[in-house]
Each structure stands twice: as C-alpha cells, then as structure tokens.
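Worksheet: one structure, shown below.
One chain of protein is taken out of this complex; the other chains stay put.
Coming up: chain A.
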Amino acid sequence: MTFDDDNKCDRELNEVKTSLSILSLSTTTTASSSPLPQPPTTSSSLSSLVRSVVDFVDDSGIKGSKPEEKKDVIRATFDERMREDGIQYIGPPFKDITKFLDEVTEEFELGQLVHLESFGLYDAMSSIEIMDPKMDSGMVFESDINKKAFDPFVLLTPKAVLGVMDRIFICEMTWHSGHSLSQTLYTCLYLDLLDNITLDAFASSDKNEDSIPAELVAIVLKAYILGTVKCCHLVWEEMYKGHVYEEEDFATNRYGKPLCEDKSVSEVINLIDMAKQWLDDVGKTWLQDYEQSCDADQSSADVIVQALNLRLSLRKSFLIALNNISQPRCSQYASAAKHLQRALVCLNGSNDGTGIRETIEIGIDVESVFDPMINRKLVSQTPPRPIKLLSIEESLNDLDNLLKEVISICGVIEYKSASSLQNYFAYFAARRPAPCAFSRSLLQSTLCTDDRVLGFMSMHQLVKESVLELNNPPYPYFTSKTELITSGIGSGSRGGFGSSTGGNNSDNTNIPHLLRVFVGNASKAEHIDSELHTITKEEPMNTKDGPSFSFYLSTWVYHQKLVMLEETLFLGFELELYGPHEYMMIYWYLDYILGVHNRHLERMAVYIAGKAAKNKKDNRKSRRRQSRPTPAPPIVSQLINKQLLLTAKQEICRGVYRMIVALRKSNDWVSPNLEYDNENIRFWNRTKMLRNLGSPTALTYADFKETTRFPDVSSRELLSAALHNFETCRSAIERLNSLKPTETHMELCGPEFKEDMQNMLRVCIGNSISIQKMLHPGISSSKREAKASSIQDQNSSTITKKDMAIEFKYHPWYAYINVK
C-alpha cells in the first residue's frame, strides 16, 4: 500500500477509482505515441472479463465527478453488453460492489492509491481511466447506436468495386508497413461474410432491380478479397516465424480471426480465374451497355474491365509467388521470381500495356464497406492510436519495392561462394529505402530454415566453405573425424552472414550480442585449432618470432569478428549516432581496427604462400577439397583483394581524421562546449564494447590523446598527409574497380558494390578539393571568420566555421568536409 499526499479540495483529480487501480493490473492498453517504453500488448478473455467488471462498477456510478463531455456518452450496461455480444461468460455471476467501493473510498485521502506491491511502470501505463473516450474502448457512442448495419448484398457498380479493391490493397500495404490487422485489413466489413456472399444469396436478397449484375460483388470482388486475404495469410505465416521484431516492425496479432486457412491457394486461384473469365465473357458486354446508358463512351467500359483484370492478375501472380516461396527448401524460388516479375508488369505496365498505376483514378470510395472502429469489437482494452492509412501511391510504391526485393532474394539461390553470399547480405541491408519487414524476414528464412542454407546446404557446410575461401586449410580439417570438432564454430556463426543487422542497417540491436557470440567462438576456435594441430601433425612454420602454427579456424573467426567490428563502428555514422565532436575519435579507432585487419590478412597470405611452396610436392592430397566449385583465382590473390578494400577504407578514415586534426590545429574546428561532456568518459563509454572483446587490443584514452596531438607537425603538413591518404584510397578503389565480380566475390551485388566504390571515390575527391582549397593561399584559414556558431543539430555540423560543413551526402560512412 502506498499513501500519498492529498487534499480534499481537488475533487476533479480525486476521481481515484480504487477498484480500477487494482483491476488495471490485468487490463492492457495498446501503445500510444509516448516517450515511454510501451507495455506489451496482450489480449485475453480474462482481461476482457475484468474490464467488464470494471465497466459495470463504473456504470452504476461513482457520483457526480465525471467530466461534462462524458454525459452524452451512452454506455451499455454490462448485462446489455452480454446480451448484445451473445456471449455466455463462464464463471460466477457478477456482483455490484460499487456501493461498497464508494463507502471505503470515502475514507481515502486525495491521491491515495491502493495497489499491489508489484505495481510497476508497465502496470501504471497499462491502466485505463474508465469513460475517457481516448482510453476506454468499451464506450458506446451515440453515433454507434444510430449506425446502419452493413449490408453485404448491396450491389456495387464496377467503379465502386475498383474503389473497394484499391482500399483493401491500401489496407494490406499499411499492414505490411507495421500497423495492426485490426486497423487495416480487418476494417473491411466483407471479410467476415465472404462465405455468405454467393450469387444465390444475392438472388434471394431481392436487390437486383437496377440491373447491375451481382457477379461484380459475388464473383469479382469476392475473388479479389479472398486473394488478398490468402496473400496476407501466407505473409503472416512467414512473419510469424519471428525473424523481425514484433510490434516494432510488424504486427502479427490476428485477434483470433481466421485468415482463409480453410481455403487452399489453388481454390482461391480458381476463383480469381473464374472472375477473370466472367469479366471477359459477360461483364465486358454488360459494362459496355451500362456505360453507354450512363452517357459514357464505350472506351471507358474497356478501361474499367482492364483495370479490374489487372488487379485480379496481380493478385493471382502475387499469390502464386508467395505460395512458391513458402515451399520447403527454396525449391520454387525460380518460379516465384517469374510470377513476381509478372506482378510487377501488372503494377507498372509494360511497353505495350497499361499498369495498375495508370488506373487508380477510376475507382470510387465506398465508405460503408469499411469501419475503422472495428477494432473495438476485437479484444482490446483501449482504442488504438488513430492511424493514417498509406495513400494509394505510397501503397503502389511499397509493393513495387517489396516485389523487387523478393525477386532479388529469389536470386540468391544462385549460390556462388560463401563470401559472395555474405557480401549480398551486407548490401541488401544497406538498401534505401530500408527493405520491408516481409523481405527481411524472407531473407532470414532463405539464409537458414531447418538448418538448410538456401535450401541445400547445412550451416556447417557454409562455414566450412567460408573458411576454405579465406585460408584453405588442409583437407583433414573437414573430414568426418574432425567434423564434430569444427562444427562447434558453426553455431552462432550465422551472424557473419549478414543477419547481424537482420537485413536492415537501421536496426543494429543485434550486433553487440553477435559479437559476444564471436568472442565465445574465438576461444572455441583456438581450442579446436590446437587439437587439429595435433591431429594433422602440423609442422610449424619458422618465422622471425619463432615457430608459428596455422590457426586456420581462429584466423577465420578473428577475420569475421573484425568485419563485424568495422560494420558496427561504421553503422554509427549511418544511423547518425555520432556527434561531429566524436568523428575524429571514431575515425581514429576505425583506422586502427582496419589496420589490424589488414595485417591479419597479410599474415595469412604470407603463411599460406609459404605453406604452399613448402607443400608443393605432396599437393595431391588436396584434390578432394570440396565438391562445390571454388573460386578460380588462388586464395592468396583473394586475400590481396580483400586487403585492397581494407586499405581503401583505412586510408579514407585516416585522411578524414587527419583533416580534422589539421582543422583543430588551425582553430577551424572548435570543440563545442557541452556542459556535462567529458572526453575521457565519453571515450571510455563509446569504446566499452571494444574493450570487452579481448582482441584486438583495446586502445585507451591516453593512446588517443597521445597519437592525435602531433606536436611537431603543422596543420599544412597534416593536410598534405591527408591528401596523400585520399590519393592512396583512390588508387586502391581504381584497382578494385578493374577486378571481375568473381575476384571480389560481388557476383550477387555487382551494381551495389560499384556504386559503393563510386561513392567512396566521391568522398576522396571532395575532400581532396577541400584540402587544395585550404592549402591554396588565396583562402587561407586565418582569414576565415573567427567565431564558430553553436551546434544546432548534430548532423548539420555547425561545429566548424561558417564556410565549412561536414556532410555525408556522398557516402553514409565517410565524412566529406566541404570548404566553401
């Protein structure tokens, strides 16, 4: 029990419904757009029962204290509600305890609250205030009472049918965008009545007087709706696997309603075909007459029929594709891609045909078919925040993106190598606009379902291929004897294959966890390596530091770990996490990590080359290396290509941070005065993750201070050095650009890689020009305005002088310091 301060004067406020505060422990709300973490949304018949009790208590009244506007709200009493719903609640009969509560709460002081010991933030936020229309979904409004019931047997004109189709499509895509079914698809009132909508039912409903054929609703519209619901069902099945974060990315709550499970895909496709058939055979002729009678020209009838046909065709293709995709082991991806292409043509048109895009003006709205308040009939305690459905254009664009993303995913089964797959994942996640939830989930399922990668190999095999591609361990590493040992590192290695960001760079919540997994992997791999040294009787190579073993597996794990570390640090730029005053520190750290990585590969290359020379004579053992085709060029040159990319990245980072140091030296870069900021504490916390990884050795704040002071180097010298860095980066990129996609493992994402390289080049060129401007005596830094303006937004970096700006317009990871 908690007793709070009080005062009797404030009656309005003192409307403490003690009963509610206790009962609200079991009630739940849907989340609102509030700056607090949202409680999980649940729905259960128990909580609905509890609410009913609360409503009941409230109805009979805590007297005289309700706000004025609530008076015109009519509330059904509990009994009536039960009768209306036709629900027989099981359990003991309800007892009116209002009087009792009134009496006991009389003794309360203002603000006093009876609650359980465990009453916490989520409970507080989940509680509702009864009779507040914004919170209480059980309220019945006057408008509800006079509302006419929906009549599914009203005949619709062809344009109205188009309007309904488009609205349902909008609902579907709005659901895809993350809103709940209850506020999107379920708002269509036909949904619950689809089985009843038959031609016979129309005939008996005696409404056929105005000569509009009932088939338009009973066959055409019904087939379209069924097609849509079936599509949603297949999408739901994919999403329900939980690859993306529920509530944030996608709402899978079905509120206990069916999504056409009882109908097979072929059944629905037959209905769509029938609808198309009817349109061509009967509908078209009828429509031509009808349009003429409406004083429209004949061509308008053709356009309407085409518009209806296009929507049915798109639905059919999309449904078949989704069905193909849902088959086990990615076995029908090729067919899916074909159908998705067809859907794209329906959507956008082709050279010789119209697309849906050109027909969106034809439909007319039929408001009576949709009820945005349907949500209140579903199990939910509070009304959800009102949402805005997407526009038809947004919906079409979203579907366009979705189709293209899924087509691209269908292409990954053309497996080339583990590295290519990994690169594909990285570029997929970097796509803008961010891939939709469905395609991200699908990508995860494609990567691995039932321990089948791309439907044909095990995760262990993928890891094995990845290791082979990196450093080509001798054959005994993957024989049946050692398989058990090496499979150990496969577990948790999935993160290396692009799932680190779940296919979306905007969401990097997974990476720290995966890095921890990799720390575990690293020690596991070292252990396995030592065992394997013994098993394979490996002879160490003699180096200047003494005998050196290969450590094939731990080398691979370390490589993957560095890849992830780099990605994590770079993503901070993409996600706008770093303030301009942090850029130098981050680029400085990246420079270090990339350097470590580069030398790690260097060492590997030297080792493999040395080993190869040494083992030339007994080389025949390696002929059984693997059955799958391996990349043609030798491992060493692959490593050199990887190093080339690392060099490009490192040079650009070093160039940028040297530029910043130079600007600081010339007082062109002023650190903002942030009251509670402490650079040392900031460094410590920003590098926390890196410190806990064991390797690479974490750098300290003292290192940072020491290595970025450059006491004897002038600002101009630093700028010249940075210029040189950008030059080196440019030549590295030019060399990378001259390589074939097979040499860089970019077979699955060639264009994206090219664009990436192009963007890096732009950063180099832009920064080089800026440096030239600064080095040029005409606009020396001393002449610039002395006063730096304060920071307004972290990303419009007013941290520098007014004639300078830090921009990420060329590349999301690399800063371009624009000197105007």
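Assume a contact is a pair of C-beta atoms (placed from the backbone, for glycine too) under 8 Å apart; a residue touches a chain by one contact, two chains touch by 3 or more; residues count from 1.
To be clear about the criterion, contacts and distances are computed from a predicted model.
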Problem set entry | Omitted chain, identified by the protein name its UniProt record gives, among "RINT1-like protein MAG2", "11276_t:CDS:1", "MICOS complex subunit MIC10" or "Large ribosomal subunit protein bL19m" | "11276_t:CDS:1"
Seminar exercise, completed: Full-complex touch with the removed chain, picking from A:683, A:726 or A:753, is A:683
Problem set entry | Which of A:372, A:476 or A:595 contacts the chain that the document leaves out | A:595
Exercise. Which is it among A:691, A:740 or A:820 that touches the chain not included here?
Worked result: A:691
Exercise. At which residues does chain A meet the chain that is not included here?
Worked result: 2, 4-7, 9-10, 12-13, 16, 21, 24, 31-37, 110-111, 113, 119-121, 123-125, 127-129, 132, 134-135, 177-178, 245, 248-249, 384-385, 387, 504, 506-509, 526, 529, 545, 548-549, 551, 554-555, 558, 575-579, 582, 592, 595-596, 599-600, 603, 672, 674-678, 680-686, 688, 691, 694-703, 706-708, 790-794
